[in-house]
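Scroll down for the structure; my scribbles are underneath it.
Only a single protein chain was left out; the remaining protein chains are all shown in position.
Naming follows writing order (A and B), and every chain is counted from residue 1.
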Amino acid sequence: MEHNQKIRISDSTLRDGNHAVGHQLSAENIASYCKAADAAGVSIVEVGHGNGLGASSLQLGEARTPDHIALATARKNLSKSKLGIHVIPGFATIERDLKPALALGVDVVRVASHCSEADICERHISFSRSQGVEVWGCLMMSHMISPMLLLEQARKMESYGAEGVVFMDSSGHFIPADVQQRVETLVNGLSIAVGFHAHNNLGMAIANTVAAAEAGATLLDGCARGFGAGAGNAQLEVLVAVLERLGYSTGIDLYKILDAADLAEQTLMKEIPTIKSVSVVSGMAGVFSGFMKPVSRIAKEFDIDPRDVFFELGRRKIVAGQEDIILEVAKELAQRAKKGNQ
Amino acid sequence: MKLECQERTRHDCLRILDGRDKALDPLRQSELVVIGGTGFVGTWIAEMVAALNDGYQFGIKLSLISRSTDQFANRLPHLANRPDVSLIKSDVRQLGQFPANADWVIHAAANPDVRTHASNPLDTASVIVDGTMSVMRTAERLSRLQKLLYLSSGLVCGAQPVTVNGVAENAQGAHAPDACFIYPNAKRFAETLCSAARAQSRIPVLVARPFSFVGPYQSLDTPWAQTTFLSDALRGHPIRVLGDGQVVRSYLYGSDAAYWFLRILTAGQSGDVVNVGSPVGVTLQDLAIEVAKNFEPSPEILFNTAPRSAGRSAQLLPDTTHAQNEYGLSVFTPLAEAIKLTAQWHRMQSH
Partner (left out) sequence: MNRGTVLQSKRKLKVAIIGSGNIGTDLLIKVLRSPYLECGAFIGRNLSSSGMMKALALGVPVSAEGVDYIVKNPDCCDLVFDATSARSHLEHAPLLKKLNKRVIDLTPAKIGLMSVPSVNLADCLNEFNVNMVTCGGQASIPVAYAIGKTQKDVDYIEVVSSIASRSAGPATRQNLDEYIKTTEDGLKEFSGATRTKAILNLNPAEPCVDMQTTIFAKVANPDIPKLAEMLSGLVEKIRKYVPGYEIILGPMVENGRIVVMARVRGLGDYLPAYAGNLDIINCAAIAMAEEYASAAPNTKLKGH
């Protein structure tokens, strides 16, 4: 089946993957993987703390490699591939974070917000656009609002000057029909490109990403071996193979991306991402994958079941960046358990 | 209000609620505010709330906001004097005293009387547009608001050709920007204000598009087919149908409509648009015949042979697939029954 559809792949191994190692990727890691991804012909290589530029913090985890070193290192080791960053207003400011990043040679800026809060991205998108770089809007935890409301938010980003909108399944909650519906709604309602970022909590990342492509998305995210938050992302080298099989052209050399994945497995990750029980639960509950580590740690401290914590966080509709609420929930559940035992 | 009339409308509500009350559970122990609460829709919602409270112990506190609270209290003391009902006299454009603890708000303030639209187009527009802006600004300050339902109009999508299917919510089309279309155009703009309020102030607002209704509490003095036919018949006159009687309308009974609105309010998602009306079309000729059936001797039906003026809508019929699929709503009171109940109620009133 020939699609003749050009798909761009945005490789988030060195950004989403940072979640899996507590943001401890080193400059050497960045240099070696960038070389491999560049050689394979990946369109965009995204680099940085798991929560993006300026997010290194006690709240979200301190990065081993500061933003400026990470970006300078990546820039040095990418020639054909574009260097991308993930930017969340409220964490990253234009003066302190974005300006210096652009000065270091970033090509692609993806300004992200929670799916219902696109208007916080206005200034960052406008600024990036004025600097002549490629700008995308990014809508996180997109399962939390209806496709129609997602389109409303995407339209805001379009009006600010974004050249495309990526919607993310941050908690790995979607099944292919969900993705298809959203891509169709966005493609029909926008005049700019649409992209999709999958997570694999329910084992659906590849299927979801393929559904996105079939429905008209032209930018797809993936990570080597699925290296990313929680249960990981769409496995990049598998995605490339599947897209090739389906007749899409990604511009990526299969053997070289497999080499890059081997390198990632050997040097970047402590373990290859799998879907653990807690990830199944967070996917079902619709809670941000990046909560896995703090939830496991805090649940152990308070001697309660991490799965209960996830369902409670899901019930409260807690969003990414609110890791501090985990402590409060754990306290409450522990008290409830104590009362129950009395 | 005669006791038998009160019993009739109460029975109409209980009949609908039988087996369907659970769907309205989110209303239990909550505060509901209806703006424009003394009109046809507001009155039927008050009846439905009274039935929910008396028959099912829902414990709803209802506030009705309107300019005409005095007339309402005079006409309908059985509703106005209830301890669970508060009347607030206010113009929708200046919502000074507004219940701060409202959980649910229905914005139903507008005058659908086409005579007013024709004589006072600016005032008509002001109530709808300034009124909706005022409601949205006031809603920003509500701490507990769960949902706000705006009652727009089935007319916003413009004139519809005669087809078997009704107009769906996503129909394209609008009226020309002329004063004769002030009402649907103002309603259309008010829907846009709702969307803007959601975008800017995050108000959880959804829209219902009412089509035509029939039932007690609808003033027979209004220039609509269902009311003029009834009025003619009740006075013992022939039923006069303007035009050739082939215009198609549909009618949803009052208690059905109240249930539909409450169900959509509580189950709907912010951003949704839902047609509220009967999908079963009836020509005005057949409507006249149906009305005539309820009278002994049966009144004559006269057709006006003047040609139909260009631009008048030949059909006003909703496609209610969305209401059916998303909310499980359908017509509970078929038209024949609806006409019969309405005719009986008016006769009870005047005896």
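Note that in this section a contact is a pair of C-beta atoms (placed from the backbone, for glycine too) under 8 Å apart; a residue touches a chain by one contact, two chains touch by 3 or more.
Computed from a prediction, not measured in an experiment: that's the story for all the values here.
Chemist: Any idea which of A:Arg123, A:Lys276 or A:Arg307 touches the chain not displayed?
Modeler: A:Arg123
Chemist: Pick from B:Arg137, B:His237 or B:Arg347: which residue touches the chain that isn't shown?
Modeler: For the chain that is not drawn, the touching residue is B:Arg137.
Chemist: Would you mind spotting which of A:Ala27, A:Ile69 or A:Ile94 touches the chain that isn't drawn?
Modeler: A:Ile94
Chemist: Pick from B:Ser201, B:Ser219 or B:Gln324: which residue touches the chain that isn't shown?
Modeler: B:Ser201
Chemist: Name, in rising order, the residues on chain B that touch the hidden chain in the full complex.
Modeler: Where chain B meets the chain not shown: residues 94-96, 100, 134, 137-138, 140-144, 146, 200-202, 204.
Chemist: Which residue numbers on chain A touch the omitted chain?
Modeler: Residues of chain A in touch with the missing chain: 57-59, 89-91, 93-96, 114, 116-117, 119-120, 122-123, 144, 297, 316-319, 321-322, 324-325, 327-328, 331.
The rule is simple: only the chains that are shown with their structure count from here on.
Chemist: How many angstrom lie between the CA centroids of chain A and chain B, rounded to a whole number?
Modeler: One centre to the other, that is 47 Å.
Chemist: Chain A touches which residues of chain B in the complex?
Modeler: These residues of chain B touch chain A: 195, 198-199, 202, 269-271.
Chemist: Please name which positions on chain A make contact with chain B in the complex.
Modeler: My answer: residues 116, 119, 146, 148-149, 152, 156.
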